[in-house]
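Would you mind keeping the following structure in view while I ask a few things?
Only one protein chain is missing; all other protein chains are in place.
Order of writing sets the labels: A, B and C. Residues in every chain begin at 1.
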């Protein structure tokens, strides 16, 4: 009923905002130039956010019995997601000044991602996961190809440059760091081949890397297209059923 | 009537050229090795360009009443775009030597972009914006995924390398700079993990980054394809309507 | 019969795991900080893995006559893949401490890749290779374009920056190292133009490089889509044949 254009209910939007604010504070607490001297501001904000999230936790526990998926309040309270919420709230209430519950606080991110499945995003979420799922084998295969290429190019660079740059290419695991940076076209430039032969194989690796990027992109593109095609196919084969509106 | 093959009228082409020249001069003025010693050339060129743009501004104000969208000359003169034009002209006329109206001058760029909607570009413009708009949720979703991954990879690198490289990974916001550079495959190489564990997670981030590039690309590709498909669908379903010419 | 959800028989999965373990050990042996002091662990693990692979080799040789593709046990034993297996086993048994058979051990990777053709991956494998094969000429053509662009941009940078940075741009082959890194968007940053003209052409190269990445990606995407389209075409043309299940 009461949904904005994103299709998230006002309550979910508010909870979303609370968690985002909580995440932002967890992130900023780690930066000493921001945190130092502002400990009290962070403490107050943390307690306020945690208080609101505690209330929200209580309310959810109260109404969870309405949802037939949960047999009892305890069953709901023991689901991993709800447990994380409780632990995060308790941790902040009992050690508000520290950032000890660092990872636990970040785990709240999962709840944001779950909210992304609600509202109008759910259609998009399904479209994306369905497309990825439908081509799971093709995508795994391009990962297998990439892994093989990673191994081969690392082995070559290890053989060619291992003696000259032992720090960077002195073993296959070391050469792999260069190889990943090259195949993904990240190219930090902290390590790179210096001999002519090494550069030749390095260039080859970079060029083949383009193919490894093009492959999953092409696979995903065709998977996204397919969803619409099927609709098209269904319509043109059995022409009597009513015309569906276009995908989105 | 009088349109070249780009579909822009000669007047619009001339104005486009004037603004491009004005933009180019604003850019070059910031480079001291070009500007120093050539202040007079820049002054003359600026005054000439501004004079022409002032005339064009006057003419547009004169004929705007022909367009039923504007009730009066004042209403037209107060639209943001027209206001920017006036302010840029006034600013250059009253302080021709300085580059004070720097941002205002650059704001003229907006007018070029508006001209891109005219002529034959309008079809392309509509195709692009429609494709992006139609998959807005999918694109937002891949942005949400990217943000989550950015946060997770920054948190990991902060935990792993924060103690060793406090300058680069000493907080999550700092680690995010590395994380963005890696996920987008830019890879400046100013900061990078140095420990084995850090490099393992760094490599993982780079590989997952490929997926984050492949996802919006695939989504956009399918959206562009869809525009044509729909036409195909329409034709094959109701075969009586006349065959449309191919998309472009 | 006895196949898990990947479609690989338990035997193939076990062999796959053995070879992966063997590859991992070959890789780790090259890293002195891992290998030094653990020679005996590596020796024991190597002998165990090799023993199992030797048994597997024997069993395969025993049952190969069941497969009508091989006339005799000798014919099977002399196929390159089986020869590699035998050589790798013999090499490890006779010089277990060294890493001499380095490349031969890595050649076992080929067997993993062959296993990737089995089970449910075979459909994906066919889809990928068919898509690449079907657009082989387009992909070669984009490689020819890339090579031409590589040559032209290297020649320009050699002419412009050759005198200033002789180490990096002093000849076309040297400039090519920069050119490959730029066109593939790897961008190590070990060499880069420093003059204004050089940077202009460098920027141009980087921008055109985007096109060179977009081209094969687009070609592959359309090839993957096509496989599904053909099915669609077949169904809509001859509508009497039964509806096939969607591609995957």
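One rule holds for everything that comes next: contacts are C-beta pairs under 8 Å (C-beta built on N, C-alpha and C of every residue); 3 or more make two chains touch, one makes a residue touch a chain.
Predicted model, so just to flag it, every value in this text is computed and none were measured.
Visitor: Thinking of the whole complex, not just what is shown, which of B:123, B:136 or B:197 touches the missing chain?
Guide: B:123
Visitor: So one chain is hidden, and I want to know which residue out of B:57, B:70, B:140 or B:188 touches that hidden chain in the complete assembly.
Guide: B:188
Visitor: Can you name the residues of subunit C that touch the chain not displayed here?
Guide: Output for subunit C: 134-135, 137-138, 140-142, 144, 148, 151-152, 155, 158, 162, 170-174, 181-182, 185-189, 192, 196, 199, 202-203, 206-207, 209-211, 213-215, 217-219, 221-223, 225-226, 229-230, 232-233, 236-237.
Visitor: For subunit A, which residues reach the chain that was dropped from this view?
Guide: For subunit A, the residues touching the absent chain are 185-189, 217-218, 221, 225, 236.
Visitor: On subunit B, what residues meet the omitted chain?
Guide: Missing-chain contacts on subunit B: residues 23, 26-28, 30-32, 34, 102-103, 106, 109, 112-113, 116, 120-121, 123-125, 127-128, 131, 146, 173, 176-177, 180-181, 184-190, 212-213, 216-225, 227-229, 232, 235-236, 239, 243, 246-248.
We take it that only the chains that are shown with their structure count from here on.
Visitor: Indicate, using Cα centroids, the chain positioned nearest the centre of all protein chains shown.
Guide: Taking the mean of C-alpha atoms per chain, the most central one is A.
Visitor: So what's the Cα centroid distance for subunit A and subunit C, whole Å?
Guide: Inter-chain centre distance comes to 26 Å.
Visitor: Using mean C-alpha positions as chain centres, tell me how far subunit B is from subunit C in Å, no decimals.
Guide: About 38 Å separates the centre of subunit B from that of subunit C.
Visitor: So which stretches of subunit C touch two or more other chains?
Guide: In subunit C, 185-189, 217-218, 221, 225, 236 touch at least two other chains.
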